[in-house]
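Here the complex is missing a single protein chain, while all its other protein chains stay put.
For clarity, chains are labelled A, B and C in written order, and residue numbers in each chain start from 1.
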Amino acid sequence: METRDHAKPVRVGIVGASGYTGGELLRLLLRHPGVEVAWATSRGGRELERVHRNLAEAGISFCREQDAGPCDVVFLCLPATVAMQHAPRYLDQGVCLVDMSADFRLRDRETYERVYGTPHSAFHLMSQAVFGVPELYRDELRRARLIANPGCFAITAILALAPLVSKHGEEVDLERLVVDGCSGTSGAGAQPITLVHHSEIAPSLQPYNVVDHRHTYEIEQELSRLARRPVSVHFTPSHGPFVRGILITAHVFFRPPPDRREILETFREFYQSEPFVRVLGFEREAATYVYEPYPSCAEVQGSNFCHIGVEVDPARRRAVVFSATDNLVKGAAGNAIQCMNLALGLPETSGLEAFGLHP
Amino acid sequence: METRDHAKPVRVGIVGASGYTGGELLRLLLRHPGVEVAWATSRGGRELERVHRNLAEAGISFCREQDAGPCDVVFLCLPATVAMQHAPRYLDQGVCLVDMSADFRLRDRETYERVYGTPHSAFHLMSQAVFGVPELYRDELRRARLIANPGCFAITAILALAPLVSKHGEEVDLERLVVDGCSGTSGAGAQPITLVHHSEIAPSLQPYNVVDHRHTYEIEQELSRLARRPVSVHFTPSHGPFVRGILITAHVFFRPPPDRREILETFREFYQSEPFVRVLGFEREAATYVYEPYPSCAEVQGSNFCHIGVEVDPARRRAVVFSATDNLVKGAAGNAIQCMNLALGLPETSGLEAFGLHP
Amino acid sequence: METRDHAKPVRVGIVGASGYTGGELLRLLLRHPGVEVAWATSRGGRELERVHRNLAEAGISFCREQDAGPCDVVFLCLPATVAMQHAPRYLDQGVCLVDMSADFRLRDRETYERVYGTPHSAFHLMSQAVFGVPELYRDELRRARLIANPGCFAITAILALAPLVSKHGEEVDLERLVVDGCSGTSGAGAQPITLVHHSEIAPSLQPYNVVDHRHTYEIEQELSRLARRPVSVHFTPSHGPFVRGILITAHVFFRPPPDRREILETFREFYQSEPFVRVLGFEREAATYVYEPYPSCAEVQGSNFCHIGVEVDPARRRAVVFSATDNLVKGAAGNAIQCMNLALGLPETSGLEAFGLHP
Partner (left out) sequence: METRDHAKPVRVGIVGASGYTGGELLRLLLRHPGVEVAWATSRGGRELERVHRNLAEAGISFCREQDAGPCDVVFLCLPATVAMQHAPRYLDQGVCLVDMSADFRLRDRETYERVYGTPHSAFHLMSQAVFGVPELYRDELRRARLIANPGCFAITAILALAPLVSKHGEEVDLERLVVDGCSGTSGAGAQPITLVHHSEIAPSLQPYNVVDHRHTYEIEQELSRLARRPVSVHFTPSHGPFVRGILITAHVFFRPPPDRREILETFREFYQSEPFVRVLGFEREAATYVYEPYPSCAEVQGSNFCHIGVEVDPARRRAVVFSATDNLVKGAAGNAIQCMNLALGLPETSGLEAFGLHP
């Protein structure tokens, strides 16, 4: 990387670009001012223009893996347990590797192998891997060669809870961090399945994997590190009848009654320099039955922003933290590009400035 | 009521029938084999056929309040704090009164007056009121003259938690009952508001009133009674982009690790004779990443059923209970009719047999 | 059938009951007062309770085809070109056969074989088949042993256009009947496919088979018969992001300027005795920009009703006719039961009285 000519655009390759994450990387990278998309592979055999109809104007095609030329960065959009088989080869080529799968996220080998049900064939690379949350690992990302982009639920939940766990760890019940996560259907991928068949999902939320979703372990790993002791995350995901977005609702119990203003201040301070995290400060009027909207996925659609809202119930000694991201952007492709920007010395927000779509 | 001729249909009146709850009462009561809809009032001035276009075939009209004739049962579909002004008059006429508002739900006057922000003008009637949950108050409902139909979130959450609180109260942390409730947009009523304007709500869940929703106090009242000591309910509602249904996700913490089979058995036993509550018993396969669907609102649409699913995480000592209802049926009109059936000696399921629509 | 004991319930069997049409037949027939569901077969191997979660309370199971006992009526829910292979066997058993597929709808053999791409193996049965539109063939259905239930788009479009084609055939351009049909996603069936994958269909209408959808030929067949000369139907279907319902928008060109009142009268008269067709008569205020709602699928959900609305543009000599049905009820299962009721001498509306769900 040291030899990269900064006057030239970064050459990027994408392995497995026919899914929703790969498509989103393409959508963003094709408009990134410092990047040239060198190639994108797909095993499906369908034309790019049909798979990603929004990119019809781009005039590009999928290439075969054997035709993939040299580049500076490779994004691996492969399933967990498959990505680790390809990672060593790309790292040997000296590229900066951004892995979108879970294969380099969990630092505890035993946990990985239990949760993913298979031995880890490239665990020696874990020492190089940086967990791709710029808000927590900005310095490490600046020299990273292997970036483990976090799970979409994981990064959204970590951003919701990091300030409280870091700054109020003594006051909160770290054994009882309750996290509800509702994801748009794009989180289930491009492959048709009954769970997100329109007729099935349109009339309801649909919970799934309700006590042992894999992202739980990423959230626990990172929050435990921030709290400097083990925390217990009780995570329950669902799909909701919308396309993009994750809304995390986190319930945090306090021993002393929490103070709304103080906690809001903690969040604002924690994220005050962050380009992509915004703590909303809606004031609630007392003693009236208001429909005051808290963060929603509506306003971050298509953007790399994470919106956070905090509410406090002193009587019941609970804080509720909401965080909203676009699961395909801050929850996947956008965050990965933010990490890449850091790793390659590009401006951190480059290619990611778009506001969310609302409505 | 004692003099009611059981060979004749029950004559029913509905006050305030232009909203979604009133419309749902009409939809069900017009097909109830033991009932005759005597009249339905509306203040809006629009024709019934335009307001409730699904009832165009019924050939009925709204009447003015002054033209409302005698009847056996009156359903009050009026806002909280308004209903209590009308209740005494109807009770004096000797009818069975089913109040769809919150005015006769809370047995603690101080709580009511604080939560609803107004003095209670008819609190002397509370001694006659029965909280309309047939699964808990079937006997009391059999002789009830004033039925306080519970809030839609409240009844769905109470049904989710009643078995655990009743039977495992010693083992669970009653201070930390976390209840997330997601309601379809019909729960916000027929009056257009920004919160459920399609462009606003379609792309996300939207939390609101996140730490002090009024239904919290109904849930706490009933669960405390079942537990025989005060419980603390941490309730956070949201609207989701679907029309009908409430999905409750309740998190319950255990001191000893809970046993999945035993808890499932508790639920099944608790509800084994209930005509409208069904405990689903999906088996989860171990160690695989499955999309096993838990209860959803999809399958109870238009029906009076409540579906319950239970999952247990022994490692983190948590149970997750899901309950799904149609907020307009078991969450409102259907449950009210079930209560009326009991109060008038009709078969409890009469007029409520329809299955849910799925898809 | 002549020997059927009218005091006993009609015994019904359903072949292929795991799809959406089969499930809808079950939903309705299990509550039909004159029917007993004798058996329902499924090839998928999954339990009925999981496939049709709304019927969990019914306590019934799929049976294997070889265990299917005797019955009075059989509904065939099989794909086109497959149904015709099973039909002769059931007819030989003397049951009344209701075929939900297209195999006995088209009276012209050549058209069938071209459109469905295969020879017709049981075309000799066509002489017995009655096209299942009660509004057109009530008398024939009263003695029918083989009922060809029409396509969901077809029946909805036929009901929209039958009055004009029958009564104003001289005045309208029968070569240019333009029919747009938008169906909810349940019309695409229970099998997950990309077209109705939630993330794909939620943000748009999606047209498909835009100039030669198979239902075109059913519509042309029936309208030509009513007009007593060949008509040309220009049918373009799409799926929309809702679950149940078909909305037909038919454009009809007149030679003399059409008169709104007269045409509305034609529709009202044509359907005045029909139990399930309602012509809406909304008055439009002149010279204002109004959002006057015309028929929508919202109000007929779950019901056997068809709502029709008519608008006329004398200046441009066009009438627009809207018809709305629930594609699974009047567009499939409900209509089939209406036909069965007629064929077996049951009250025509039996089991079909429910109003639509609105909202």
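Just a few scattered comments:
One rule holds in what follows: a contact is a pair of C-beta atoms (placed from the backbone, for glycine too) under 8 Å apart; a residue touches a chain by one contact, two chains touch by 3 or more.
Everything numeric here is computed off the predicted structure, so don't read it as measured data.
Only one of C:V74, C:L226 or C:C297 touches the absent chain when the whole complex is considered: C:C297. Checked against the full complex, the candidates C:S166, C:S232 or C:S350 give a single residue touching the omitted chain, namely C:S232. Checked against the full complex, the one of C:P70, C:P207, C:P257 or C:P347 touching the unshown chain is C:P207. On the side of chain A, touch with the chain left out of the figure occurs at residues 20, 23, 27, 30-31, 50, 52-58, 185-186, 190, 243-244, 278, 280, 282, 293, 296, 298-303, 305, 307, 328, 353-359. Although one chain is not displayed, its contacts with chain B can still be listed: residues 20, 184-186, 188, 190, 192-194, 196-199, 201-203, 241-243. Where chain C meets the omitted chain, the residues involved are 117, 176, 178, 180, 182, 184, 188, 193-195, 199-212, 214, 232, 234, 236, 238, 240-245, 247, 249, 251, 253, 287-294, 296-298, 301, 311-313, 316, 318, 320, 322, 324, 359.
FYI, only the chains that are shown with their structure count from here on.
Central chain (C-alpha centroid nearest the global protein C-alpha centroid): B.
Rotation angle, chain A onto chain B, C-alpha superposition: 180 degrees, expressed as a multiple of 5. Each chain gets one centre point, the mean of its Cα atoms, and the points for chain A and chain B are 38 Å apart. Chain A and chain C have Cα centroids lying 46 Å from one another. Residue positions of chain B with contacts to 2 or more other chains are 243-244, 293, 296, 298, 301, 359.
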